[in-house]
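Sending over a structure as structure tokens; questions will come in a sec.
The complex appears here without one of its protein chains, the remainder shown in place.
Showing chain A:
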Amino acid sequence: MQEKTKSHSFIFPKTPTGVDGLDEITDGGFPKGRPTLICGGAGCGKTLLSMQFLIKGITEYDEPGVFMSFEEPSDDLTLNVKSLGFDLEQLKKDKKLVVDHVRVERSEIEEAGEYDLDGLFIRLGHAIDSIKATRVVLDTIESLFAGLDNQAILRAELRRLFHWLKTKGVTAVITGERGEATLTRQGLEEYVSDCVIVLDHRVIEQVSTRRLRIVKYRGSTHGTNEYPFLIDEDGISVLPITSLKLDNEVSSDIISTGVPGLNEMFHGGGFYRGSNILVSGTAGTAKTTVACYFANEQCEKNEKTIYFAFEESPHQLVRNMKSIGIDLEKHIKKGILQIHSSRPSLNGLELHLLTLRKLIKEFEPTTIIIDPISNLISVGSEHEVRSMLVRLIDMLKANNITAMFTSLNKQTDSFRPDLAEESVSSLVDTWITVRDMEGVGERNRGIFIIKARGMGHSNQVREFVITSKGIELLDVELGPQGILTGAARQSYQFKKTMSDIKLQNEISRKDREIERKRKVLEANIEALRNEFESAEEELSILKATEELQEKLSSKKK
């Protein structure tokens, strides 16, 4: 290990935390063999984070750990983390974990004279040695300040303790309650200064978000932003805001849109695999239908698909799609399609993102559909939504998942998008808009492509109708004033048929006339020929007479 790290490309020795995402931010984990301070206010997950660090250390890296609790008794801890699927009792039995509850009751204790914290040292040392622990958590050591009077001794002893932990070579996590002006109430950051992580819990517009920030990390680079993190049934996961690179592989595969006629509007014949497609439109313009068509198409090709419905329940969606001839149920039964419905306001944005992430990890779909993405906007501020979507799209791209989002936008007069769409528009690769076209007492639906990265596409607004057989894109009808839709299209078509018939009649009339004229012509020709023939005859008679006369006159000479 030592030799390895001394090689030319020096790698700072780190202990992986096993906490989803945290290792990415810290570039490998907490500093190995050094204490790390985790501080934050009440209820922001300090104990859980440190517990997860220990348990993951045991289960994933086979590094036994010691949890020294100054606040909660061992039984309470066991119970608390049981709901997260961690079984402390089993780990204790396996000699992988020691939990020691240090109880200091001020009311029971008097002080008379000099003392030190050798008792604590010995207990900790004993615990570490008994299972050969390499990870230690002290949660929350500041409780000692409440239990003991002599602050001078305490400070000196804590300094000694952290030093001692370093010499022991254990990777320690010390938690601390957030102070008013300092990171921790007792200024622990003065003693533990190798790595300091601050947890924070904020409520903005009734939605709470937990955040994590690395304040310092000696000897290593680290992400400096505030990263949202979540606590759910699997413990803590941290979500890096954006991945640092944009270097995902791209595919040139074309996949069908599922809507007959729409494929032809793309010169490539569909979407690129792994691209993001936004289908936007006002209410009732069949965004969901377009999305279901795509889902259906993908399922037909045995591509695993997840459909996140934020407006309809799975049953409702299945029923509604049946009415236009799409059977989603058979795909669900086959296990290719999953429909997840939830209200956007159920969770904060981060939790939504995490749910998506989890499902993607578990189900490994090649296609996901979010219907509609604009509902999420109601959950957070525009900035938050944007940052979430960036992360979502990053994640999807990294996994080469084709994603279709629908977005409900407000009715505007222009064809251009409104603000809600704008936050996503620069992120998506392909953007299709479905639109109401209101005219003389009727409403028609039109579909057109706003953009398609890396692919030529039609510039026309295509009218489509939804019947019990599904979506049907109608042929483009070019009228004198542009493309015609709805009733205009029908009246135009009617007019066209009328004029067609008229033209036909005209033509046959002309034909007949020509025929007549030809007959006249032929008659005339016949007459002329007769005339010509009689003239010819006359001429030959004259010629014969003249010859005769000449003969007679020569005989006379």
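FYI, a contact is a pair of C-beta atoms (placed from the backbone, for glycine too) under 8 Å apart; a residue touches a chain by one contact, two chains touch by 3 or more; residues count from 1.
Just so it is clear, contacts and distances are computed from a predicted model.
When the unshown chain is looked up in UniProt, the name that turns up among "Circadian clock KaiB family protein", "ABC transporter substrate-binding protein", "NADH-quinone oxidoreductase subunit L" or "Ubiquinone biosynthesis protein UbiU" is "Circadian clock KaiB family protein". Within the whole complex, the absent chain has one touching residue among A:22, A:44, A:102 or A:408, and that is A:102. Of the options A:112, A:152 or A:203, the residue whose C-beta touches the omitted chain is A:112. On the side of chain A, touch with the chain left out of the figure occurs at residues 100, 102-104, 108-120, 122-123, 126, 144, 147-148.
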